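Below: one structure, written as structure tokens.
Missing here is one protein chain; the remaining ones are kept as they sit in the complex.
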Amino acid sequence: MYKAAILGATGVVGQEFILALQNHPWFSITRLAASERSAGKLYHEALQDKNGSTRWYCAGAPNKNIQNMLVEDASKMDMSNIDVVFTAVESEEAKHLEPRFAAHKPVITTASAFRYEEDVPIMIPGINSAHSALIKKQRDRGWKGFIVPGPNCTTVGLAASLKPIQDSFGLNQVIMTSMQAVSGAGRDGGVLALDITDNVIPYIPREEEKVQRETKKILGTLTDGHITPLDLAISCICTRVNVRDAHLEMVFVSTKKPCTPDEVKRAMIEYGRRISDQGWPSAPKELIVVLDDPFRPQPRVDRDTYDGMAVVVGRIEQATALENGIKYVVLSHNLKLGAAKGAVLIGEQLVKEGYIKES
Amino acid sequence: MYKAAILGATGVVGQEFILALQNHPWFSITRLAASERSAGKLYHEALQDKNGSTRWYCAGAPNKNIQNMLVEDASKMDMSNIDVVFTAVESEEAKHLEPRFAAHKPVITTASAFRYEEDVPIMIPGINSAHSALIKKQRDRGWKGFIVPGPNCTTVGLAASLKPIQDSFGLNQVIMTSMQAVSGAGRDGGVLALDITDNVIPYIPREEEKVQRETKKILGTLTDGHITPLDLAISCICTRVNVRDAHLEMVFVSTKKPCTPDEVKRAMIEYGRRISDQGWPSAPKELIVVLDDPFRPQPRVDRDTYDGMAVVVGRIEQATALENGIKYVVLSHNLKLGAAKGAVLIGEQLVKEGYIKES
Amino acid sequence: MYKAAILGATGVVGQEFILALQNHPWFSITRLAASERSAGKLYHEALQDKNGSTRWYCAGAPNKNIQNMLVEDASKMDMSNIDVVFTAVESEEAKHLEPRFAAHKPVITTASAFRYEEDVPIMIPGINSAHSALIKKQRDRGWKGFIVPGPNCTTVGLAASLKPIQDSFGLNQVIMTSMQAVSGAGRDGGVLALDITDNVIPYIPREEEKVQRETKKILGTLTDGHITPLDLAISCICTRVNVRDAHLEMVFVSTKKPCTPDEVKRAMIEYGRRISDQGWPSAPKELIVVLDDPFRPQPRVDRDTYDGMAVVVGRIEQATALENGIKYVVLSHNLKLGAAKGAVLIGEQLVKEGYIKES
Partner (left out) sequence: MYKAAILGATGVVGQEFILALQNHPWFSITRLAASERSAGKLYHEALQDKNGSTRWYCAGAPNKNIQNMLVEDASKMDMSNIDVVFTAVESEEAKHLEPRFAAHKPVITTASAFRYEEDVPIMIPGINSAHSALIKKQRDRGWKGFIVPGPNCTTVGLAASLKPIQDSFGLNQVIMTSMQAVSGAGRDGGVLALDITDNVIPYIPREEEKVQRETKKILGTLTDGHITPLDLAISCICTRVNVRDAHLEMVFVSTKKPCTPDEVKRAMIEYGRRISDQGWPSAPKELIVVLDDPFRPQPRVDRDTYDGMAVVVGRIEQATALENGIKYVVLSHNLKLGAAKGAVLIGEQLVKEGYIKES
């Protein structure tokens, strides 16, 4: 078993890490860390609020062992008894905290702090698995460990569904409108019911830039220790809708080679099935599920497909406004594949590849 | 005063017609018609349901006169005491009912039944006002009156916001994703809370075809008694979101001439102001309102701008994925400008132009 | 294995019956029936709608066998190959359909048609199990079988939570306000998003009378082949809120003997645990779960406790406005314990008691 520490263990993403790891066949949770306020308490104590309520936000519960683990102060925690660090801290905090751990240990993170660095891959196992080789470059920083982030939760479904199209037909242009769930905004400064009931908010600060940039990097090519982003014309509008979990994206693409909706469908299905050969415990049976019902995918109905680890696609049709135009709808779970459990999947890939080792 | 009959007076759109007409300076409501079930009752009786509830669905109330008007059977009503007929019936019914009236009287309708006929314009006053001349062609049918429909409620915001771009810069491509309100599905077979709570439905049957086709016709040119649709590459995905009223649309356009977001903004504002010169009582002060706040327009916050008669635009920005690419967000009220009150505005234009006359 | 027929198999409750029975250790589904429209189709065909969508509304899916079963016309189906009939038809239809089957077979139903007949018990296994003896009375109708309904979905949580209070302290007065989920209104004529978004509807026709009457009958005493309803002063207000599933009820009771909130809590917990001794496969581990977190139970968070078969109680506190006053909040799943799966639990009790036999 590989010993895993979780930073930011009391927040929503931290809780999802606990659920993804507490019965994991390869990882065992050895240490939990959170902010100073929680440090020194047992985990179940750290979840209590002053009104007698338990701040546990996920479906499923932490087991007894976890509940009675001591929560440490992330900024002071030492490195013993850790093979890998999963972090769910905010990006500002990640900037300072993650290098401290990466100096000694593998760090897998949901934070954006290091995503755009030259020597850091943004990983979606099964989509750009080969980018993990870039990790070695981080030794130039003098680190014994490394930092590997997953993408922004909105990037995941888009990049994953574009990959088979790129491989089979080549991508020219991508135009995407997202309808993002409120859980994507988190709980601190999260979306108020006041603001989203009977409403849509047509802007999420900095989201479009992230998605556009990350998609090109993930679909890019690693050569000579350097990722060349895909040369792709991409524009997005990212919006917030009154949905609890899962981001829905409406995608229009122009491909290099002509293709029919049926060919795109087959390319996605075949591509998506490869993931089941990897032996990664958290991988879905199919990474990309394509539905024929034109009313699907729907966030509430389809987000839990393969426990939230599948990208669900529907409505693959021609889009005559673009040259070799195809349109489709794609859904992915922002808290599962798009956050903690997606990060655990990265961990599994890195174990298989030997980047994470037992100490 | 022009004498107006309302067909389908008990439904939501019929009720909006009553609100738009009951205090109108030019029109007076002289006759109400609905289905056989309501015929023979006073209007307030026809609204009573068996559980003691009143089926009045709009903000504002019918006045005493209206409440005590007799509801007639639309299929049997004679033509006396009518200068213009406003109809809010379903399209299947409209196919048979509207020609019966058009044989004698001007008919303005929210139904789609005749929108795609060669001799029928789809009118948005202030956007394609000149298309009203096509009405004369309908005399070839042997009609003394005519049928003029407004567009699909989803077409309105798109076509109105594209018009100034077309005029100033020329349109090549349009890609649009809509987020449509549940009231657009009406009450019979309407959207169940069950299905849309915590959810988005990514498909509305036949909607995308309508929007694509109508937009090209509205932006087309009338010459020699024939509308040539605009030669425009347009693709849409139409979805249903958990919003009560108003359709929000995310639009990406490629223009013929280069243009900056600021130039597009100015073109829209200037174009939209012209409507105030027409002397139409239901016209908004500005047909197109452009907001600078990037979080706007929002359906709940902005839908009632100028009593739901404005098209509200925001987030006009570059879209690098397209040649001369611009993206923006547009909102319009599906039950006001997009239905009854938009139809009343058509009536006002046709009065000014002499197509509707006092008998 | 007992051979089970499901009437109304294509509706939501029928679908829940399929999920509850398709892997059941005691029952096997041998026949499916629905309306004339579906008759003669395979089950998966009967679910297809004209827009290419599948009308399957539940979490979980029917297995291959079920999908390929022939759907019969309930009104013409013969009685062969059936040991028990589970019905999910509307009450109007139930009036005619259920006696036809009861003449020969045990019928367990979610319909209200026979709930208020003298010789018919309203069963909640574990709460008024002894009332099953009333079944024998139905032989006087000349039936070889019988009809046993479960209660209204709103009655379940109230009656189940009141039972331990009645047993331990005696009930004088009960005052209840319900907040009912939209799924309780079904799909035909169901609650429109239009009407419930940003809203509460403070009335559900005939609901309060049902709940008041059924609660007294369920808590009543069976002696000499007759149920004497509990002499209880009970008043309710039943409302509809924007929740998908599960009914939440705010209850104020006045008891005969004084009692503390803690004593009520213990009485509920102890009572609720007895159900686990019965050997009924669908029974929850605890019929009544009591939570200490004052913010619970919440419909979305707690409705799936023990797969929707538990009654979840919280906020047990003193209510000084009443003599020996106690107030509490109770939640139960209207589609699970409150409908199909609750009816299957009745079936299990009746198998154990020998009222259902293999033919």
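Note that the chains are named A, B and C in the order they appear, and that numbering of residues resets to 1 at the start of each chain.
Assume a residue touches a chain if its C-beta (ideal position, glycine included) is under 8 Å from a C-beta of that chain, and two chains touch if they have at least 3 such contacts.
Since the model is a prediction, treat every value here as computed from it, not as a measurement.
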Among shown chains, those touching the left-out chain: A, B, C
Candidates C:A33, C:A185, C:L248 or C:V264 - the one touching the absent chain: C:L248
Among B:D198, B:E214, B:E286 or B:E317, residue touching the chain not depicted: B:D198
Full-complex contact with the absent chain, from A:M1, A:A59, A:A130 or A:A193: A:A193
Among C:M1, C:A59, C:A133 or C:V200, the residue in touch with the chain that has been omitted: C:V200
Contacts of chain C with the absent chain, listed as residue ranges: 173-175, 177, 179, 197-203, 205, 233-235, 237, 239, 241-244, 248, 250, 252, 294-301, 314-315, 319-322, 325, 327, 329
Residue numbers in chain A that touch the chain omitted from display: 51, 57, 182-183, 187, 190-198, 205, 242, 244
Touching residues on chain B - with respect to the absent chain: 51-54, 197-198, 292-296
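In this section, only the chains that are shown with their structure count from here on.
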Greatest separation from chain C - chain, by CA centre: B
Inter-chain centre distance, chain A versus chain C - centres from mean C-alpha coordinates, in Å: 41
Distance from the mean Cα position of chain C to that of chain B, given in whole angstrom: 46
For chain A, residues contacting two or more additional chains: 197-198, 294-296
